[in-house]
Each structure stands twice: as structure tokens, then as C-alpha cells.
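One protein chain is absent from this view; the other protein chains keep their places.
After this line comes subunit A, so read on.
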């Protein structure tokens, strides 16, 4: 079965870039525009991995991660943070919230795919 990824980012350029990179790599990609949208789409999408931005309207990445972890069926779902932020403090917050990994934008498509392959295979 194809690996399904839910990518959450408020920038549509970024969403398109993620989608292109991941679709080309053979993943199924669902997109969401912010944390609220992401959590809304979580059940329907049933992803194998979540990628989320940090700075987003309505519900930011930290809230998104906490929301995912609050669902029993997503307790061990890998969540990658993909952001331009690189501060240690923010990383720690993400970790505490339950993030699996942290990738700093801009991302290299091949590397992103490599990382995902290692988290979901």
C-alpha cells in the first residue's frame, strides 16, 4: 500500500513543493493549510506520517503535534517538523509536544524522501 503523508503548511508554495517532492517519490500526499485543517483531515487521511510547519494561523505546529498525539490511534505516528525556524528552544518545545524530527527549510527533496523512508518503512 502506498505510504500516505499528511503535510501541513500555511504557504501554498511550500505545500506545492512538498507535494511535488513527495508525489514524485511515490507517496500519497494529503495537504492541510494549518493546524486546525490538519487535525480535521487527520482521520480521513489516515496518514503514515505527518509533516508540519510551525508558524501557522489558527493552530500552530506545536498545537498540531499535541493534537495528533492526543489521539490514541496516532500515539506513535511519526511527525516531522519542517520549518525555517532553527532555535533550540523551539526544537525542545516540539520534542516535548511529541515531534519525531525537525527539518529546517528549505529542504532538499531527495533528503526529505530519504528521511521519510526511514521513518515509515
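Worth a mention:
By definition in this document, contacts are C-beta pairs under 8 Å (C-beta built on N, C-alpha and C of every residue); 3 or more make two chains touch, one makes a residue touch a chain; residues count from 1.
By definition in this document, contacts and distances are computed from a predicted model.
A chain of this complex does not appear here, and its UniProt-recorded name among "Chemotaxis protein CheA", "FecR domain-containing protein", "Sulfonate ABC transporter ATP-binding protein" or "Sarcosine oxidase subunit alpha" is "Chemotaxis protein CheA".
Subunit A residues in contact with the hidden partner, per the touch definition given at the top, are 1-2, 4, 10-14, 16-17, 20, 28-30, 44-46, 49, 55-57, 69, 72-73, 75-80, 84, 86, 91, 95, 98-108, 111, 114-115, 117-119, 121.
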